[in-house]
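Every protein chain except one is present and positioned as in the full complex.
Right, subunit A next:
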Amino acid sequence: MATLKDVTAIAGIGQTAFARQLPESEKVLACRAIIAALDDAGIAASEVDAFASYTMEETDEVEVAKAIGAGDVTFFSKVGYGGGGSCATIAHLAAAVATGQAGVGVAWRSRKRGSGPRPWKNTAVQLPAPAQWTRPYGLLRPSDEIGMLARRYMHEYGATRDHLFNVALACRNRANQNPDAMMYERPLTRDMYMTSRWISDPLCLFDNCLETDGALACVIVSAERARDCRQKPVYIHSVAQGLPAQHHGMVNYWNDDPLTGPAWTAARQLWKQADFGPDDVHVAQIYDAFTPLIPLSLEGYGFCGRGEGAAFTEGGALESGGRLPINTGGGGLSEAYVHGFNLINEGVKQLRGVSTAQVPDAATCLVTAGEGVPTSAVLLRS
């Protein structure tokens, strides 16, 4: 059977500034990030023949292709379920390049969530069928939906708000090292966390990601071609998507075991194709729209056992020098929430050795997409 293992690589990354409010449109930001990524790789826009993004992206590939001056496009893909699609863009482009459907793929995400609309704000006109079972009761926002899982998790396994604080702090500490991060000059203390306002008890302000304007992109080519590009190649070692049996969107209360989310499904596929396992991961970028997603993901991806994710966060395990440094740019909680795409680019920076919170000699990195929703993940190696 054909394998994707190390056959393709990320050759370029690009991003715009991150801010609560940027003057330019999502389309302009998308083009800036994509052109920056192509410059980084040293590849002409006219060579791009594949695009991938994920739902809730407002800028279509036709707009992007036309604007940047792409050539004929022979592969394009848009992955469902919002933030769960971030790593799947890499997966789809890797497959397209590996099978000869395209030669140069661009994945991107552009968002103005800091100054633009939030998807739950117009809830009344955005009620897909499943919402009939939840939204009339005031379960309105992703934070409410994940908060429900979080309280059950805390009840079953003795997880506490201090565990969630450990997650928020690790991300904030890394952001404090990253001049591009929204929270670069804003340290977090336990007192700030414990006295902050509730969003959806048991989740407080600091358990929630940042609303951010910004865009990011990366360029995927064959491993062979990547070796001739400007930057050191970052190989796409293993990819997976995950939609568990009887899963139901972010309100995952209706399968047999709601505390084993899509991460578990994606992880089984991811590790099956990989030459190494969780113990060999040097650094991880784990989707952190909300702090509880970290312990749930640590369990799902096999870094610890069921119910051990909260305890895993103790003793600085997630910090630089810890057992598993995570979200080394600051993550969605403290760098920028651009639907997880900044986690992909940060993984590339780590394997190039240029992160602002560089893990010494990092050669393997796990990047994950939104947990709770149908998800995806990618293992990168240098």
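The rule is simple: a contact is a pair of C-beta atoms (placed from the backbone, for glycine too) under 8 Å apart; a residue touches a chain by one contact, two chains touch by 3 or more; residues count from 1.
Note that in this section contacts and distances are computed from a predicted model.
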Protein name as given in UniProt for the chain not displayed, "OB-fold domain-containing protein", "SpoVR family protein", "Hydrogenase" or "Peptide ABC transporter substrate-binding protein": "OB-fold domain-containing protein"
Option from A:P202, A:P244, A:P295 or A:G370 whose C-beta touches the chain left out: A:P202
Contact partner of the left-out chain, one of A:P23, A:G100 or A:G138: A:G138
Residues belonging to subunit A that touch the chain removed from view: 123-124, 127, 129-141, 144, 147-149, 151-152, 155, 197-203, 246, 248, 251, 253-254, 256
